[in-house]
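A single protein chain has been removed from this complex, and every other one stays in its place.
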Amino acid sequence: MIIVLRSGSSDAEVEDVEGRIVSMGYRPHTIRGQLRTVIGAVGDDRGKERLRALESLECVESVTPILQPFKLASREVRSADTEVQVDGVTIGGRRLVVMAGPCSVESRFQLLDVAHRAKAAGARVLRGGAFKPRTSPYAFQGLELEGLKLLAEAKRETGLPVITEVMEPERVDLIAEYADILQIGARNVQNFSLLRRVAEARKPVLLKRGMSTTIQEWLLSAEYVLSGGNPNVILCERGIRTFETSTRFTLDLNAVPVLKKLTHLPVVVDPSHGTGHWEYVEAMALAGAAAGADGLLIEVHPKPEEALSDGPQSLKPDRFAALMRRLARVAEAVDREI
Amino acid sequence: MIIVLRSGSSDAEVEDVEGRIVSMGYRPHTIRGQLRTVIGAVGDDRGKERLRALESLECVESVTPILQPFKLASREVRSADTEVQVDGVTIGGRRLVVMAGPCSVESRFQLLDVAHRAKAAGARVLRGGAFKPRTSPYAFQGLELEGLKLLAEAKRETGLPVITEVMEPERVDLIAEYADILQIGARNVQNFSLLRRVAEARKPVLLKRGMSTTIQEWLLSAEYVLSGGNPNVILCERGIRTFETSTRFTLDLNAVPVLKKLTHLPVVVDPSHGTGHWEYVEAMALAGAAAGADGLLIEVHPKPEEALSDGPQSLKPDRFAALMRRLARVAEAVDREI
Amino acid sequence: MIIVLRSGSSDAEVEDVEGRIVSMGYRPHTIRGQLRTVIGAVGDDRGKERLRALESLECVESVTPILQPFKLASREVRSADTEVQVDGVTIGGRRLVVMAGPCSVESRFQLLDVAHRAKAAGARVLRGGAFKPRTSPYAFQGLELEGLKLLAEAKRETGLPVITEVMEPERVDLIAEYADILQIGARNVQNFSLLRRVAEARKPVLLKRGMSTTIQEWLLSAEYVLSGGNPNVILCERGIRTFETSTRFTLDLNAVPVLKKLTHLPVVVDPSHGTGHWEYVEAMALAGAAAGADGLLIEVHPKPEEALSDGPQSLKPDRFAALMRRLARVAEAVDREI
Partner (left out) sequence: MIIVLRSGSSDAEVEDVEGRIVSMGYRPHTIRGQLRTVIGAVGDDRGKERLRALESLECVESVTPILQPFKLASREVRSADTEVQVDGVTIGGRRLVVMAGPCSVESRFQLLDVAHRAKAAGARVLRGGAFKPRTSPYAFQGLELEGLKLLAEAKRETGLPVITEVMEPERVDLIAEYADILQIGARNVQNFSLLRRVAEARKPVLLKRGMSTTIQEWLLSAEYVLSGGNPNVILCERGIRTFETSTRFTLDLNAVPVLKKLTHLPVVVDPSHGTGHWEYVEAMALAGAAAGADGLLIEVHPKPEEALSDGPQSLKPDRFAALMRRLARVAEAVDREI
């Protein structure tokens, strides 16, 4: 931490701060400049917020951390890329893994139809929501257990492993029986009880970025899962809240190279939620691949205009197949394959 | 809903959309303008997203709702202000209710000291965190059950009712035994399982706005609690995420008059989290009162520089007492009292 | 500046960075921690960006300034509050100065009507736009010179000094003939040519915050005017861009106490543009006063529903008068008067 004192701080104040730094287990290193005295608190300050409390002293102007606050998620602790194995599919390796399927599981016919067509087009994982987090209590909340069973059936028929969302700590075990990847949605990225619970599950976790989560906070949420014992965390950028309203969210592809620098965890991009409109999904899927993403999460629905959720952002199977053909070319251009 | 068709839509397309509107239970009303055909779908569209799926039709340019999507939270369903009764304290009435106390309960001495001094200064409710949502898994996570017991003791000693945060559905009953108001934190504003669970509790709920929650989404979260059977919801503005970094969040006081127009629920302001720095708390507390808030939530700590959480934004008891004296004058200027 | 080196930096790299710091005129002070080496560059780095270029070295992780980059605008250079004198009105003193009038000057009748009624209600300065910055080229662009002449006439009739916007460097002299305060609009806050030009004018300058301008950048824009020789700068918060759409902008009242800490310049709040809707203007005007603003800028129009610009946010004269009565009470509660 770097502690900047206010202009005109007395020697007694400087000593007081130094003493507090020592008592918290750090070594103070004081630099007296022309206009400010700055004290470095030497020691491992990752994840420790207590030094920040010094900011409440009247003689302290600011307290600034030097190190990123996460450890296990960092490249420093593990420099090699993490590869997450999901039932024969590797996420974080050379292959760009496309996960496709409907927003919500709505019926047996709908799900199997999409699953077969998504697989034929090259998808490697089937997505589908059974328990749905809905902004309104009056909106369709998912088929729940029946949805999970349909996902299992679609897996048996197609061989595609399944990703589905888990919203509550007490349902983690149930969902882990049916799902190959547990998805934590954007609204639960800082639901710490849920994070602690999926850390104990044996299944990989796909952790979506919250709509106003900084990359640092997001990696701290990943740290909850990693430090709880589950090393198989996949990060998924899905759009942040900004002032722009021509897209539903602002898909932040900058997060891809930033994450690749900071962490060894695989990074997936969701252009469907990120843009909120089917017409923009293809361009942003290609862009995500070119930016270096390890995978994509794409919503496909046989009749988007009748979808019970997220119709406007779902692709019809034919459009999805066309996207996959273009995606194969972009993937190859960045030395990957789909 | 208002459905705008793309330029050049054919009569067949117009009829197709009209047919779909009818089949979803609405009455279509078509306006053919010079440049666009617009179809109004007449009917109660609150909370119904299905019409939005029409946006995925190629002939549809946009689908725009007309009504706010919440019902029970709206002034239309209930025009009179809701007054929430908490153990002799009325929130939403003439009195501006100040809730004060430490961010985290850290020790018996700390809590009782603050509780007595907050009460002496005019606070009507005691706040204190026992289960803490922390961004980092390595940070202090609260005294948990011991913290709840200390809150109960402080209540016995001072008579102040207690507000504390609940983070997990399965802990709602436990916390409701000790707390008079259940606080839902900003990170859980869209934790729908938790909202459904506190809807069943017999205690009032204070629902903080998420850091990127629109006012409309926030009221839909309140609607989860109201429609679940608990009418005693208090809304708490606590700052949103913006580009500005000189404050930790941007306390959005505009939310106060907007909420007063849209909803009958009481509105409380948290200038401590909203600004993140003790030096700005007083100004924003006074401003919140002037804007029409029904209450304030303020962090007070006997030694902020040693606090285990949120030290930089906590007031010392003396400063809090000074704030209360100024607040009394502003409250009176807007025909209220503290 | 604080330069943090990457983990594993060699001694040669540390020396290279130290050498560069010396050659740029600073004194390096190196702290070798367990996990990082940190180098403080001691010297006055205000307004000097060159050290930041070190961030492009591969061994450098980050470069963080210690001092605020503005000087003349800072409390360090001048601790006492600046009071700006405008034709008998003091902005920045004990009186809370209300500047009122229409968004655009539209006609002689409209302007004189508003001017008389605003004065009667207690306004001290008349606002009105003659040259209007309009988002669309097809919108009303202002009465231009005729508007300036009407403002001058209204001043003669009422005695109220006049504030109006200047958009172009080459029109500064013309407008300064008619106006008592030159307003720089939000869209021109970083129009540096214009800032340099008004720095040479003899008239006070009201500098609106841009809709995405940080407080630090805003004070650097003020620094352009101050360092150019014009000490009479008034800052005006008028709302920033955020994700929230229920108000047109998000009036950021937090800026008031932040500015009061950082700068000696007077601070004015514009609740009309900040909220974009007349129903929210009164609450935010009172809140601005309670937060410590030195003045308010409020749009008043005799027939808002026929206004050529910004009708939705304009108050009718009667509402304005009612607001002023409430404002007088809040002002008194914070030891000021209107």
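Letters are used for the chains, namely A, B and C, taken in the order the chains are written, and counting of residues starts over at 1 for each.
FYI, a residue touches a chain if its C-beta (ideal position, glycine included) is under 8 Å from a C-beta of that chain, and two chains touch if they have at least 3 such contacts.
Being a predicted model, the structure only gives us computed values, none of them experimental.
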| item | value |
| --- | --- |
| Residue of B:43, B:93 or B:231 in touch with the missing chain, whole complex considered | B:43 |
| Candidates A:23, A:79 or A:246 - the one touching the absent chain | A:246 |
| Residue in contact with the excluded chain [from B:22, B:66 or B:120] | B:66 |
| Hidden-chain contact residue, picked from the options A:58, A:279, A:318 or A:337 | A:279 |
| Hidden partner interface residues of chain A, rising order | 212, 214-216, 240, 242-247, 250-258, 260-261, 274-275, 279-280, 282-284, 286-292, 326, 329-330, 332-334 |
| Hidden partner chain, residues of chain B it touches | 2, 4, 7, 29, 31, 33-36, 38, 40, 42-44, 64, 66-67, 76, 241-243, 245 |
| Residues belonging to chain C that touch the chain removed from view | 20, 46-50, 52-57, 63, 69-70, 133-140, 167-170, 187-188, 190-193, 210-212, 217, 220-221, 223-224, 227-228, 240-241, 277-278, 304-309, 311-314 |
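Just so it is clear, only the chains that are shown with their structure count from here on.
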| item | value |
| --- | --- |
| Each chain counted as touching chain B and chain C at once | A |
| Relative to chain C, chain with the most remote C-alpha centre | A |
| Rotation angle superposing chain A onto its copy chain B by C-alpha atoms, nearest 5 degrees | 180 |
| Distance between the centres, which are taken as Cα means, of chain C and chain B, whole angstrom | 30 |
| Intercentroid distance (Cα basis), chain B paired with chain A, Å | 25 |
| Centre-to-centre distance between chain C and chain A (centres being mean Cα positions), rounded to whole Å | 38 |
| Residues of chain C engaged with two or more neighbouring chains | 242-243, 245 |
